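Every protein chain of the complex appears in place save one, which is left out.
Chain nomenclature is as follows: A and B, assigned in order of appearance, with residue numbering initiated at 1 for each chain independently.
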Amino acid sequence: MNNEYILSLIQQDKRVDERKFDEYRKIIIETNVSKNAEGSARCKIGDTEVIVGVKMNVGEPYPDSPDEGTIIVTAELSPIASPLFELGPPGSQATELARIVDRGIRESKAIDFKKLCVKEGEKIWMVFIDIYPLNDDGNLIDASVLATLTALKHAKFPKIENDKVLFGECSDKKLPLNKTPVTFTFGKIGDKILLDLNSKEESVIDSRLSVSVFEGNIHAMQKGGDKAISPEDVEKMVDIAIKKEKELRSMIK
Amino acid sequence: MASYDKRFSGRKFDDMREIEAKVGIIKRADGSALFKIGDTIAIAAVYGPRELHPRFLQNPETGILRCNYDMTSFSVPERKRPGPNRRGVEISLVTEKALLPVMELKQFANSVVDVFIEIVQANAGTRCAGISAAALALAHAGIPMKDLVAAISVGKVGGKVLIDLDKEEEDVEDATDIPIAMTGRKNEITLLQLDGNLTKKELVEAMKLAKQGCEKINKIQQKALKDAYKSEVE
Partner (left out) sequence: MTKLLVKEHEIVVPGQELAEGMDFLPSIGTYRDQDNIVSSKLGIISVNKNIIKVIPLTGRYIPKIDDVVIGRVVEIGFYGWSVDIGSAYPATLSIRDTTEFIDKGENLTKYYDYGDTIAAGVVRVARYNSIDITTKGPGLRKLIGGKVIEVTPSKVPRLIGKQGSMISMIKDASGCNILVGQNGRVWIKGTSLEKENLVTNTIMKIEQESHIDGLTDKIKNLLEKENKNGKL
């Protein structure tokens, strides 16, 4: 409820659930939660819960990259997860979420797209990553990234026979994921910087910055929110992300 | 197919797959439930009674029930594009009709009780699992109901009348699939659909099987609701 209450606490360097500003809620990740997917995972951060499924199919490559496969990331913000979500085609929040997850993987080259080639110029693998939040209590972005990376890490190619995919039958070949770049989503409230905001905290932020890192390198960023941030703010956030990277990455089994 | 003497899964003809039911799995919702039967997993969340928009949908005499059935893209072997499709729209409608007869919404004028069903893993019987999950979620949300509703598929495969078809059986040529929903106390039918070819005798046999199955499911639903609060007593 009370926004003023949350704000007054934060000015005193306190959070309602008594976490530190750079502390995540309890993270639980499960693998293989949906059998018909080639890879799947569920990630819980506190009460926020996201389920991700990886499905693969073959298709034609883009003309300018005849030997490369693709990833297609979609997020469905079903009203199941929050009274604030409505039925309908993906709006800006769903689209932004999908694109942030996409960039984290694409820009870090976590998947070598050339390894997704079946027959150059003719057939490549398309990797569909579909994100379904089941309960929104804030920080859908980080939960979605963790679930996505876990699902990809355990994903296996479906069997192929005569260039046709045998849906429902998995091969032993694992999807080539060579990096797990995690995302840290920061919220700025007044002049305070917090990590892993729950939904009540999210409703009072001035600005938001998501940072995707792998081994000290920054691969993607996305700023959200209505107010501006300073370069110093950005540096502070990046420092925290790089410092905590290993710890967060270790949650991915 | 010649004759179906033994089911692919080895089950008896009147055996349902293993069932798991739990409530309270989605914290933000007013009520929620998980219903798993074999490899089919349905999650339901209830929000309401709450304000109904657009206004022209409001009914000054009663609250309304609104159901939405959706399958995740990865719930099936061949990816389903996210978002609604015609099958989902139809199932949303019959789900609503399956639950409405037991709902008591007269005191919630101009409001809506929203039920959202998500199938996260599919192996036949999804609309029935969705209805069983939805009934649980509605009770969990404290919406007044005359009774619970349980749903199961019965049918005929290879000439044999049986209960709870799995995907393999559904795909058999000339299989008949009959999703049925029944109220717990009086065994009245609130959902009945049929795809296939059945004699009246076979239909009667199938409905008997459905009654037995729904009674078992009703007991499991009752336990799931009571267990959620019993554990706090211990």
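Everything below uses one rule, namely that contacts are C-beta pairs under 8 Å (C-beta built on N, C-alpha and C of every residue); 3 or more make two chains touch, one makes a residue touch a chain.
From a predicted model like this one, the values you see are computed outputs, not experimental measurements.
Of the options B:120, B:141 or B:154, the residue whose C-beta touches the omitted chain is B:141. In the full complex, chain B contacts the hidden chain through residues 30-31, 48-51, 60, 63, 102, 104, 107-111, 139-148, 183-185, 218, 221-222, 225-226, 229-230, 232-233.
Chain A meets the missing chain through residues 1-5, 9, 12, 14, 16, 18.
Please note the rule applied: only the chains that are shown with their structure count from here on.
Chain A and chain B, compared by their mean Cα positions, are separated by 32 Å. Residue ranges of chain B in contact with chain A, taken from their complex: 26-29, 39, 41, 43, 45, 47, 50, 68, 70, 72-79, 82-84, 114, 116, 118, 120-123. Looking at the complex, you find that chain A touches chain B at residues 33-38, 40, 47, 49, 51, 53-55, 57, 74, 76, 78-83, 87, 89-90, 128, 130, 132, 134-137, 167-168.
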